[in-house]
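Removed: one protein chain of the complex. Kept in place: all other protein chains.
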Amino acid sequence: MSGDVSAQTTAMRLPLWTRAIAWLPEARRRQLGLLLLTAAALAFPLIHDNDADIDSAANAASYATLALGLNIVVGMAGLLDLGYAAFFAIGAYAYGILSSFQLMPPWTPFWEPFAWLHLVEKMNQGGGDLVHFTVSFWLMMPVSALLAAGFGVLFGAPTLRLKGDYLAIVTLGFGEIVPIVVRNWSSLTNGAMGLNGVAAPSLFGTSFGIDATPYYYVAIAMVALLIFISIRLRDSRIGRAWMAIREDEIAAGAMGVDLVRLKLMAFAIGAAFAGMTGTFYVAKLQTATPEMFGFPVSVMILVMVVFGGLGSVWGVVLGAVILQLLQSWFLQDLSGWLHVLGDLVGSPFLQKIDLVPSIELIFGIILVVMMLYRREGLIPATRKVPALSFDQQHAEVRRGGFSALSGIGQEDAPGAPLLEIKGLTVRFGGLVALKSIDLTVPAGSVVAVIGPNGSGKSTMFNVATGLIRAGSGSIRFAGEEILGLAPHEVLKRGLARTFQNIRLFPNLTVLENILVGQHARLRTGPLRAILRLPGTRAEERAATEWAMEIVSVFGNRLLPRVSQTVNSLSYANRRRVEIARALASRPRLLLLDEPTAGMNPAETLELAEQIKSLHKLGLTILLIEHKLDVVTSLADIVVVLDHGEQIAKGTPAEVRQDEEVLRAYLGRNSQAGSAGVV
Amino acid sequence: MTASDLLLQQLINGLSLGAMYALLALGFTLVYGILELINFSHFNVFMIGSFVGLYILQAFGLSGQAVILTGLPLAIALLTAFVGTMLVSGGLGVVIERVCLRPLRTVKGPAAMITTIGVSYILFNVVLLTIGADSKNFPNPLPDVQFHFGSAVLRLREILIWIIATLLMIGLYLFVQKSRMGKAMRATAQDPEAARMMGVEVDQVIIMAFFLGSALAGAGGLIFGLYYNFTSFIIGFNAGLRAFTAAVLGGIGSIPGAMAGGIIIGLIEAMGGQVVSVAWTDVIIFSLLVLVLVFRPAGLFGRLAPTKS
Partner (left out) sequence: MIITRRFAGQLLAGVAVTATLGRFDLALAAEKAVTVALDLSLTGADAEGAKRVEYGALLAFDEANAAGGAGGYKINVVPMDDGSATAGQYDPAQAATNARKMASDKSVVAALGPQMSGAGKAMSPILSMADLATITPSSTNPDITDPKFAAQYRPAGKAVYFRTVTTDAYQGPNMANYFADVLKTKSIFVLDDSGAYGVGLADAFQGQAEKKGIKVLGRDRLDPKAADYSAILTKVKSLNPDGLYYGGVLQAGVKLLKQAYDILPATMVKGGGDGLYGPEILTAVGFPAAEGWYCSNASPHSMVDPKSQDFIKRYTAKFNVQPDDYAITAYVGAQVIVDAIKRVAATGKPVTRSAVRDAIQGTKLDSLIGSVEFDANGDLVSKVVSIFQVKKDVAFPLEDMSAQLKYIGIAPAT
């Protein structure tokens, strides 16, 4: 549905050449563009018979595959990897060693079955039979991908819990270590001298040899495959989870995303792309030296990704192709052109100028300028959504809540304790944030927690949802201990929350935000996401329908805005999206942390009625709220915290009369009886 | 050489290296403590510092081929070189902050760090393209005074480097602990919002952090030149990376940690080369970095930088 909205409104702003085909629907136009691009790529070696240019193009294409891989890690999952070339090296050396004369153990019968499989052959250079590894290029492509993915997990596992910038440094360290190991382990790699005699790939018995054209086609096929995989992943549960991590790791965890698993997945898939490219690259060059995989390579791939657009699949391909061709192709031509110009105008400066050595300077300038002035890159990952019409902008206040939301609140029989907190104590260093708190939330009830700022309300939420794992005591949810579980585990069991200071995924659309909320309830893994079989499609469709059903609860507040990024929304709408996102996980208990903060009275009333509707549907709600009229109208039980201790508990009416509460709210010495204020 | 002489000699080597890494590490730590930004341009501010120092010393008529000064002329030349280098590289740091980083201060994600990589590339290549790729001979104005302990040798320039590095570090420590600006810096590192509300000019604090950090890097560059008697466009990366490791090792954001980390890395480099092989020294250092980050992200001595959300 998001596509329809944009398709109608973009037509009028298209440039002339696109307007000529404006009669085609958006999707068809895209297909046409893709077709033309494919045809041009396939025809290039046929119409342009220059081996060197075809070779440059093949190199550019292999950098595009590297950029696509790094884009998954940095662009989508937001993990800054400065040692990406290490995986490139691993793939390159894996093929290089297994298809050259580097390792030649003596022949023993052990090798017979491998010879039968054509993985090795017996050879004799005089002085005994030796093993010559002859593993096929086509076999090594997936094997290198898997191997590099394995190293991705190996490098990633200990480091992924680090914060972003530490991660960058650790990956940089790995990026330095791998070439050093390659250089020093010369029995395996021939060290600094570089590999000799790496076999060229062959197809149907014909070796590729040194002709650039077959390599070009393999490279193009790789780019096409990896673009396909990238897009499929991006538009799936997996891709959404990555982007959620990139946008806000804490919120992603709280919404059911298994951070470690998903980050490792990004690392492994990105590494796999690099491993595969490494194999291709070394097969094309038929040699490899450790210097080919140093820090500058990692940085340049990063430049390509940044230049093209972090997270943008087509952008990084374009970025890689432009920058690679710039240095191997255009800059030399441009220098020559300036020399001609210099001859014409008689300028000795222009006659002598040589732009080629300044390529690194140009790359540095590109990095800085892009970051300062166009962070979204050449082709931004997020599309601009057309402005709303006046009607759409004009919100109709919707009163009276709603009466149906399928599958919410039907699971738990009312009255039984759903959440039981017993003796919960949380210490930060010497500070006691919570002190033996007991709290029971019966199923089907609304419990409100109130208290002055710093009284420990949010800490309680954070402990219950696994964001703080420092508590002692017990938190049981539906009879099961959840204290100390990771946030995504907590959510899986049915606790979903909102945040006091709103933690949405700002560069994702409203719909995507809500779909991330369903992460734990969906099944699609990376393989299914790529294949997108009918089962996966059905799941996605159902997820979108469910998201739209939730959105429609808020009337036309969110409905016209589902394909807008949430950073363009008003404060109140962001609160609504956050609640919608929490509801999307089909919680049994909803934790709302000051849901009406920042809303005007009309909006507050509207939201309170919507919360009440959720309650009526049978959903259990635990609520932190400052607006006491909201608390009074919603809550069955009110718990009052002060300085980490529970100072009162009861119905709203009872609590209003409690002297301790008054003191806590109005000051220690105040005996004023103006209960109405509270 | 006896084993104990050898140990002593490697200790001297390691301490000299460590003093330089520590100066460089302080710049990382200052900026990181306040902005939580890994500043890759710092690598090459160090490199530029060594060139600035070179030109100042050349202006004193010192060329590479062993012109030796003593007494007052030596003191004046060195003092001018240090002050000049620190001012220029400090100024460079401020320019980098103002032009390239301030507009990105509110931008989330890796944008600022990527920018510093870009700035680093620019500095590196400007030097490469204008000054050239050759190693440049660096003047050595110090008299070659040697002290022998068994067969271990301690030279005047090593002592001088220790003294200068120690003075700079003590100066920085006192500045941060005692001065008004230093207190503002510490407050900003703790909680920039609260500091701002308490009337701290956060912009000034950040500029000061860049100035001090870059000035120390420049001093480090000059010390590098004096110690090794050469400089080149390429020196920033390796020293920078090790200094960063030092900062992390000592606990990034912590000033004494950066000093201790620098010394430790210097000693590891010296002892690693002795005991294992210099071919593997980098692997040892980076493995240590990974281990520290994984098992003790707060560093060996430091505090965990307050997480700002």
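Order of writing sets the chain letters: A and B. Residues in each chain are counted from 1.
What we mean here is this: contacts are C-beta pairs under 8 Å (C-beta built on N, C-alpha and C of every residue); 3 or more make two chains touch, one makes a residue touch a chain.
As the structure is a prediction and not an experimental result, all values here were calculated from the model.
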Residue, one of A:Pro296, A:Gly555 or A:Gly650, that touches the chain absent here: A:Pro296
Candidate in contact with the missing chain, chosen from A:Phe114, A:Phe330 or A:Tyr665: A:Phe330
Absent-chain contact - pick from A:Gly197, A:Gly454, A:Gly535 or A:Gly598: A:Gly197
Hidden-chain contact residue, picked from the options A:Ala52, A:Ala416 or A:Ala542: A:Ala52
Chain not shown, touching residues in chain A: 10, 13-15, 17-18, 50-52, 54-56, 59, 63, 183-184, 186, 191-194, 196-197, 209-210, 212, 281, 284-289, 291-292, 294-297, 300, 318, 322, 324-325, 327-330, 332-334, 336-337, 339-340, 354, 356-357, 359-360, 362-363, 378-380, 383-384
Sites on chain B contacted by the missing partner chain, in the whole complex: 1, 5-6, 9-10, 13-14, 16-17, 64-66, 128, 132-137, 151, 153, 155, 224, 228-230, 232, 234-235, 237-239, 269-274, 277-279, 281-282
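Assume only the chains that are shown with their structure count from here on.
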Centroid distance [mean C-alpha coordinates] between chain B and chain A, Å: 35
Touching residues on chain B, where the partner in the complex is chain A: 36-38, 100, 103-104, 107, 109-115, 117-122, 124-126, 128-129, 237, 241, 244-245, 248, 279-280, 282-283, 286-287, 289-290, 293-294, 297, 307, 309
Of all residues in chain A, those that touch chain B in their complex: 74, 78, 80, 158-159, 162-166, 168-170, 172-174, 176-177, 180-181, 183-184, 246, 250, 295, 299, 302, 306, 357-358, 360-361, 363-368, 371-372, 375
